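Of the protein chains in this complex, one is absent; all others appear in place.
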Amino acid sequence: MKRISIDPITRLEGHGKIDIFLDDQGEVANAYLQVPELRGFEQFCVGRLAEDMPNITNRICGVCPEAHHMASTKALDALFHIDPPPTAKKLREMFYSIFYATDHTTHFYALGGPDFVMGPDAPVAERNILGIIKKVGMDIAGKVLKMRHDGHYLIKKIGGRPVHPNWGLPGGVSKGLSKELREEVEARGREAIEFAQFSIQLFNDIVLGNTDYVNLITNDAYIHRTYNMGTVDENNHVNFYDGMIRVVGPDGKEHAKYEYKDYLDYVAEHVEPWSYLKFPYLKKIGWKGFVDGEESGVYKATPLSRLNAADGMATPLAQEEYERMYETLGGKPVDHTLATHWARLIELLYATERWVELATDPEITGETYRLLPTETPDEGVGCVEAPRGTLTHHYWSDERGVLTKVNLIVGTTNNNAAINMSVKKAAQGLIKKGVEIKEGLLNTIEMAYRAYDPCMACATHTLPGQMPLEVTIRDSEGEILEQRTQNLD
Amino acid sequence: MADERFEPKIVAFLCNWCSYRAADLAGTARITYEPNVRMLRVMCSGRVDPQFVLKALSLGADGVMIAGCHPGECHYLEQNYKTMRRFAMLKHTLKALGVEDARVRLQWASAAEGTRLANAINEMVEQVRALGPLNWKDNWVEEEDIDAALDRLVEEHAEAMEVPA
Partner (left out) sequence: MSEATNGKGKLALYWAASCGGCEIAVLGIDEKVLDVAAAFDIVFWPCVVDGKVRSIEKMEDKSIDLCLFNGAIRTSEQEYMAHLLRQKSKTLVAFGSCAQEGCIPGLANATNRDAIFKTAYFDTPSTDNPNGVVPLTEYEAEEGMLYLPYFYNTVKTLGQTVDVDYYIPGCPPEADDIWDALVAILEGNLPPRGSVIGKHSTVCDQCDMIKTEKKIKEFKRTWEVIPDGETCLLEQGILCMGLATRAGCGGMCPKVNSPCIGCHGPNEGVEDIGARMITALSSVIDSDDPEEIERIIQEGIPDPVGSFYKFNLAGSMLRRSAFTSDEGAQAGAEAETA
């Protein structure tokens, strides 16, 4: 079989390569997205101090360290059997909302956004943030930069550092919020809400207002009917920081709703010999391979999944947008992978509203932001919704708080099977016998994984490259059939 | 199998005022002791930076000894107490890194205690001999043929079809 290899895949965080195999008819027989890296956190964290984990697991991902920091801190709460005071919980959730707003901004404008705003077939040199700047102007680009800047600035003031905060402890956080800082947080939060609304308007104008893009979103090549997972509060509304985990089926009906500590009853991980990354699936359904449907244990945990798994949003502006999306796309659940970008913007809006809600809560500047644990640590599970999916940290320790065992299921890992299926289906839908394989076509296949905002997101796009590229297609004897180059010196 | 007997290489830091004099005394009194120890004279056991110990182990020493005046007898008054604390923390760390206990030793010996020092040396040499060579650098040698793995990568890149993102 002929093999097309995309190595490395780009505009995502982390390492990966895609191998597409073509049969003799020139149709796609299979596609594999291999993850060629592993670092071994689950093993080398054994023997470490429990309180070091929020700092160590920060470094699982430098784009969403706050997610790991929070999940780890919550796991420590559970490990030490201590319930933080209300001020601490609110501070953590506010901090987390600020982070969410920042992260979703960078993904939409820098990573996945260019494919939409500029178009999947746009010249490579324009298919990035600079292209967006040119198209929409420096006024708007300035807003994006300001949102990111403000976000990281507040993360540093509250959590210690702009990347890899050092703030979470069992029983609370290491420092509270002063009145001066609270004012600043509120002011920037209100600006952030406006920015979120503006981003949705941009999406409306540029994407939804363009029939070609709408057709792309609703194209069957990008549809997968799988289970969807997200965290919901007591009203079944989306919550990023805390709640119960809810899974709904492809038909929209609730399959499971469980507390963090019971996750092992619902989720298991499958191993393949061609990737270092494991493939989680729903235990009660079982692993049936890389297939869609109610009988397959494959599930997604993305912004779209979270909206599918919930009954609504907890804040008014986001709720309005939530209703509009489902109305536009024909009801719940929505299975269009590319609609994840829309869901992400709705979450951006919710994050900014929640940010201001908590910044104006009377308890947020409370003086009791930490309690000292008194119980002996033994075992604890902590979960949050990372921007890229449900994140689970599970620690076991001895009586001194030295870890004896660690289990982690990280955001994007949840989606590993679905990502592979999306890439394969997109490849099968777009590469057919007689179709000329052009650069833009292959980028359209890559859009299938970019919607998931895989692994650790990369913050922005910068430059236009005169991208050098070479496509070589060989037959099964290794003879070159076709070769095309561009911009090679 | 009559292999050559393993001869440990031990590096010793001896303080000028007490333990180095003890070694001198052992010499003039013709007390025999194992020849495996390479002695380095420092003014005080408190001069011994843990980095010296780590460096010696990483460069091929099978063991390291630090010898100084008895607590309360330090020529510089209190510095051997610092040695004692430093040594305790160093041993704690080395244990966590998997370096066996007998390989790093703190020995007090006054200028009059040539025999005591000689006995300590003999004891340590036998203990390290029983443990075998440390060869610390071997810990970070990869078992797979790295050059072959790199060549395979070059081939894989050359034959793969390249595709734009």
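When the chains are written out, they are named A and B in that same order, and each has its own residue count from 1.
To be clear about the criterion, a contact is a pair of C-beta atoms (placed from the backbone, for glycine too) under 8 Å apart; a residue touches a chain by one contact, two chains touch by 3 or more.
Everything quoted here is computed from the prediction, not taken from an experiment.
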Checklist entry - Where does the absent chain touch, in terms of which shown chains it meets? => result A, B
Checklist outcome for this item: In the whole complex, of A:135, A:190 or A:270, the residue touching the missing chain would be A:270
Checklist outcome for this item: By the document's definition of touch, the residue of A:409, A:423 or A:437 touching the omitted chain is A:409
Item to check | Missing-partner contacts on subunit B, residue numbers | outcome: 49-51, 53-55, 57-58, 71, 81-82, 84-86, 88-90, 92-93, 95-99, 136, 138-140, 142-144, 146, 149-150, 152-154, 156-157, 162, 164-165
Item to check | subunit A, residues in touch with the chain not shown (by the definition above) | outcome: 1, 3, 7-8, 10-15, 19, 21, 29-30, 32, 34, 36-40, 42-52, 55-56, 59-63, 65, 76, 80, 110, 124, 127-128, 130, 145, 148-149, 152, 156, 158-164, 166-167, 169-171, 174-175, 263-264, 267-276, 278, 280, 283, 287, 370, 372-373, 394, 400-402, 406-407, 409, 456-463, 465-470, 488-489
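The criterion applied here is as follows: only the chains that are shown with their structure count from here on.
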Checklist outcome for this item: The distance between the C-alpha centres of subunit A and subunit B, rounded to whole Å, is 49
